[in-house]
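Missing here is one protein chain; the remaining ones are kept as they sit in the complex.
Right after this comes chain A.
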(Lines give C-alpha, C1' and ligand atoms only; values in the text may rest on other atoms or scores of the structure.)
Protein backbone atom coordinates (compact mmCIF):
# COMPACT_ATOMS: atom_id res chain seq x y z
CA UNK A 1 0.00 0.00 0.00
CA UNK A 2 1.61 3.22 -1.14
CA UNK A 3 0.66 6.83 -0.60
CA UNK A 4 -0.73 9.01 2.13
CA UNK A 5 -4.01 8.22 3.82
CA UNK A 6 -6.14 10.21 6.31
CA UNK A 7 -6.59 7.98 9.35
CA UNK A 8 -8.13 10.34 11.92
CA UNK A 9 -8.99 13.93 12.67
CA UNK A 10 -6.42 16.02 14.50
CA UNK A 11 -8.97 16.79 17.24
CA UNK A 12 -9.47 13.09 17.95
CA UNK A 13 -5.93 12.63 19.29
CA UNK A 14 -5.50 15.35 21.94
CA UNK A 15 -2.11 16.10 23.50
CA UNK A 16 -0.98 13.44 25.96
CA UNK A 17 -3.18 10.66 24.56
CA UNK A 18 -2.92 7.62 22.31
CA UNK A 19 -5.57 6.28 19.94
CA UNK A 20 -5.95 3.28 17.65
CA UNK A 21 -6.36 3.43 13.88
CA UNK A 22 -6.34 0.85 11.10
CA UNK A 23 -5.32 1.18 7.50
CA UNK A 24 -6.45 -1.76 5.35
CA UNK A 25 -6.17 -3.97 8.40
CA UNK A 26 -2.76 -2.66 9.45
CA UNK A 27 -3.02 -1.58 13.08
CA UNK A 28 -1.57 1.81 13.92
CA UNK A 29 -1.03 3.56 17.24
CA UNK A 30 -1.43 7.32 17.00
CA UNK A 31 -0.14 9.33 19.91
CA UNK A 32 0.56 12.93 20.65
CA UNK A 33 3.13 14.21 23.12
CA UNK A 34 2.38 17.10 25.41
CA UNK A 35 4.45 19.19 23.00
CA UNK A 36 1.71 18.60 20.42
CA UNK A 37 3.80 16.47 18.07
CA UNK A 38 1.88 13.59 16.48
CA UNK A 39 3.35 10.10 15.98
CA UNK A 40 2.11 7.06 14.07
CA UNK A 41 3.64 3.70 14.94
CA UNK A 42 2.86 0.08 14.35
CA UNK A 43 0.36 -0.79 17.09
CA UNK A 44 2.59 -3.40 18.62
CA UNK A 45 5.11 -3.20 21.43
CA UNK A 46 8.39 -4.85 20.35
CA UNK A 47 8.58 -6.49 23.77
CA UNK A 48 5.43 -8.62 24.07
CA UNK A 49 3.26 -7.44 21.22
CA UNK A 50 0.76 -5.48 23.33
CA UNK A 51 -1.10 -2.74 21.47
CA UNK A 52 0.79 0.50 22.02
CA UNK A 53 -2.45 2.44 21.51
CA UNK A 54 -3.46 1.15 24.96
CA UNK A 55 -0.40 2.92 26.37
CA UNK A 56 0.13 6.14 28.29
CA UNK A 57 2.00 9.26 27.34
CA UNK A 58 4.52 9.93 30.09
CA UNK A 59 7.39 12.43 30.10
CA UNK A 60 7.28 12.80 26.34
CA UNK A 61 7.40 9.02 25.86
CA UNK A 62 4.74 6.46 24.99
CA UNK A 63 4.67 3.82 27.73
CA UNK A 64 3.33 0.36 26.96
CA UNK A 65 0.43 -0.68 29.18
CA UNK A 66 1.79 -4.17 29.71
CA UNK A 67 5.29 -3.84 31.20
CA UNK A 68 5.76 -0.09 31.01
CA UNK A 69 8.51 0.00 28.41
CA UNK A 70 8.82 3.62 27.33
CA UNK A 71 9.49 4.73 23.77
CA UNK A 72 10.65 8.23 22.89
CA UNK A 73 9.52 10.44 20.05
CA UNK A 74 12.19 8.88 17.80
CA UNK A 75 10.55 5.46 18.54
CA UNK A 76 13.59 4.04 20.38
CA UNK A 77 13.11 2.41 23.76
CA UNK A 78 14.24 4.80 26.50
CA UNK A 79 13.32 3.03 29.69
CA UNK A 80 12.53 -0.47 30.94
CA UNK A 81 11.00 -0.28 34.45
CA UNK A 82 12.10 -3.82 35.38
CA UNK A 83 15.73 -2.84 34.63
CA UNK A 84 15.93 0.83 35.58
CA UNK A 85 19.76 0.90 35.44
CA UNK A 86 19.95 -0.65 31.97
CA UNK A 87 21.19 1.49 29.12
CA UNK A 88 18.67 0.30 26.54
CA UNK A 89 20.20 -0.76 23.19
CA UNK A 90 19.15 1.52 20.34
CA UNK A 91 18.02 -1.47 18.31
CA UNK A 92 14.97 -1.86 20.52
CA UNK A 93 12.42 0.37 18.89
CA UNK A 94 8.85 0.61 17.74
CA UNK A 95 8.13 0.70 14.02
CA UNK A 96 7.40 4.30 13.08
CA UNK A 97 5.50 5.45 10.00
CA UNK A 98 5.52 8.77 8.22
CA UNK A 99 2.88 11.08 9.59
CA UNK A 100 1.74 14.61 8.82
CA UNK A 101 -1.13 16.82 9.88
CA UNK A 102 -2.88 18.80 7.20
CA UNK A 103 -6.33 20.34 6.91
CA UNK A 104 -7.39 19.16 10.38
CA UNK A 105 -6.56 15.53 9.61
CA UNK A 106 -3.78 13.08 10.45
CA UNK A 107 -2.26 11.56 7.32
CA UNK A 108 -0.10 8.44 7.43
CA UNK A 109 2.11 6.74 4.88
CA UNK A 110 3.25 3.19 5.51
CA UNK A 111 6.05 3.43 2.94
CA UNK A 112 8.60 5.96 1.74
CA UNK A 113 6.17 8.01 -0.32
CA UNK A 114 7.56 11.54 -0.53
CA UNK A 115 6.04 14.35 1.42
CA UNK A 116 2.30 14.84 1.29
CA UNK A 117 1.45 17.33 -1.38
CA UNK A 118 -1.50 18.62 -3.42
CA UNK A 119 -3.72 19.24 -0.40
CA UNK A 120 -5.31 22.67 -0.08
CA UNK A 121 -3.57 25.18 2.13
CA UNK A 122 -4.98 26.77 5.27
CA UNK A 123 -6.00 25.63 8.71
CA UNK A 124 -9.15 23.55 8.54
CA UNK A 125 -10.92 22.20 11.63
CA UNK A 126 -12.11 18.65 11.98
CA UNK A 127 -15.88 18.22 11.87
CA UNK A 128 -16.31 14.50 12.40
CA UNK A 129 -15.27 11.07 11.16
CA UNK A 130 -17.91 8.50 10.46
CA UNK A 131 -18.03 4.87 9.54
CA UNK A 132 -19.62 3.94 6.22
CA UNK A 133 -20.15 0.22 5.91
CA UNK A 134 -19.37 -0.02 2.20
CA UNK A 135 -16.11 -0.76 0.36
CA UNK A 136 -13.71 2.14 -0.11
CA UNK A 137 -14.11 2.20 -3.87
CA UNK A 138 -17.88 2.59 -3.58
CA UNK A 139 -17.45 5.60 -1.30
CA UNK A 140 -14.83 7.14 -3.55
CA UNK A 141 -17.00 6.76 -6.63
CA UNK A 142 -19.98 8.34 -4.87
CA UNK A 143 -17.85 11.26 -3.76
CA UNK A 144 -16.40 11.68 -7.25
CA UNK A 145 -12.88 11.17 -5.97
CA UNK A 146 -11.06 10.29 -9.13
CA UNK A 147 -7.56 9.12 -8.37
CA UNK A 148 -7.21 10.44 -4.85
CA UNK A 149 -8.73 9.80 -1.45
CA UNK A 150 -9.91 13.32 -0.78
CA UNK A 151 -12.07 15.99 -2.31
CA UNK A 152 -12.53 19.67 -1.61
CA UNK A 153 -16.09 20.90 -1.87
CA UNK A 154 -16.85 24.53 -1.11
CA UNK A 155 -15.17 25.19 2.25
CA UNK A 156 -15.01 21.54 3.26
CA UNK A 157 -12.65 18.65 2.80
CA UNK A 158 -13.95 15.10 2.55
CA UNK A 159 -11.35 12.34 2.80
CA UNK A 160 -11.62 8.58 3.10
CA UNK A 161 -9.59 5.63 4.26
CA UNK A 162 -10.21 1.91 4.54
CA UNK A 163 -9.77 0.59 8.10
CA UNK A 164 -10.63 -2.94 7.00
CA UNK A 165 -11.93 -4.58 3.85
CA UNK A 166 -15.53 -3.56 3.18
CA UNK A 167 -15.43 -0.57 5.55
CA UNK A 168 -14.75 3.10 4.88
CA UNK A 169 -14.05 5.91 7.31
CA UNK A 170 -15.19 9.24 5.97
CA UNK A 171 -13.37 12.21 7.53
CA UNK A 172 -14.77 15.71 7.24
CA UNK A 173 -13.03 19.02 7.91
CA UNK A 174 -14.09 22.58 7.26
CA UNK A 175 -12.35 25.87 6.77
CA UNK A 176 -15.28 27.79 8.22
CA UNK A 177 -17.28 27.30 11.41
CA UNK A 178 -20.45 28.09 9.52
CA UNK A 179 -19.86 25.21 7.12
CA UNK A 180 -19.38 22.52 9.78
CA UNK A 181 -23.03 21.55 10.32
CA UNK A 182 -23.78 21.41 6.62
CA UNK A 183 -20.67 19.29 5.98
CA UNK A 184 -21.65 16.89 8.77
CA UNK A 185 -25.18 16.68 7.41
CA UNK A 186 -23.92 15.87 3.92
CA UNK A 187 -21.62 13.18 5.28
CA UNK A 188 -24.43 11.51 7.24
CA UNK A 189 -26.73 11.72 4.23
CA UNK A 190 -24.11 10.11 2.02
CA UNK A 191 -23.51 7.33 4.54
CA UNK A 192 -27.21 6.58 4.90
CA UNK A 193 -27.70 6.52 1.14
CA UNK A 194 -24.75 4.21 0.48
CA UNK A 195 -25.67 1.81 3.26
CA UNK A 196 -29.30 1.75 2.10
CA UNK A 197 -28.19 0.87 -1.44
CA UNK A 198 -25.99 -1.88 -0.04
CA UNK A 199 -28.91 -3.27 1.99
CA UNK A 200 -31.13 -3.23 -1.08
CA UNK A 201 -28.54 -5.03 -3.17
CA UNK A 202 -28.00 -7.65 -0.46
CA UNK A 203 -31.74 -8.15 -0.07
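Everything below uses one rule, namely that contacts are C-beta pairs under 8 Å (C-beta built on N, C-alpha and C of every residue); 3 or more make two chains touch, one makes a residue touch a chain; residues count from 1.
Throughout what follows, contacts and distances are computed from a predicted model.
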Looking at UniProt, which of "Glutathione S-transferase", "Cytochrome P450", "ABC-2 family transporter protein" or "Transport permease protein" names the chain that isn't shown?
"Glutathione S-transferase"
Candidates A:80, A:96, A:145 or A:188 - the one touching the absent chain:
A:188
Provide the residue numbers of chain A that touch the chain removed from this figure.
8-9, 12, 14, 17, 19-22, 54, 56, 65, 127-131, 133, 163-164, 167, 169, 180-181, 184, 188
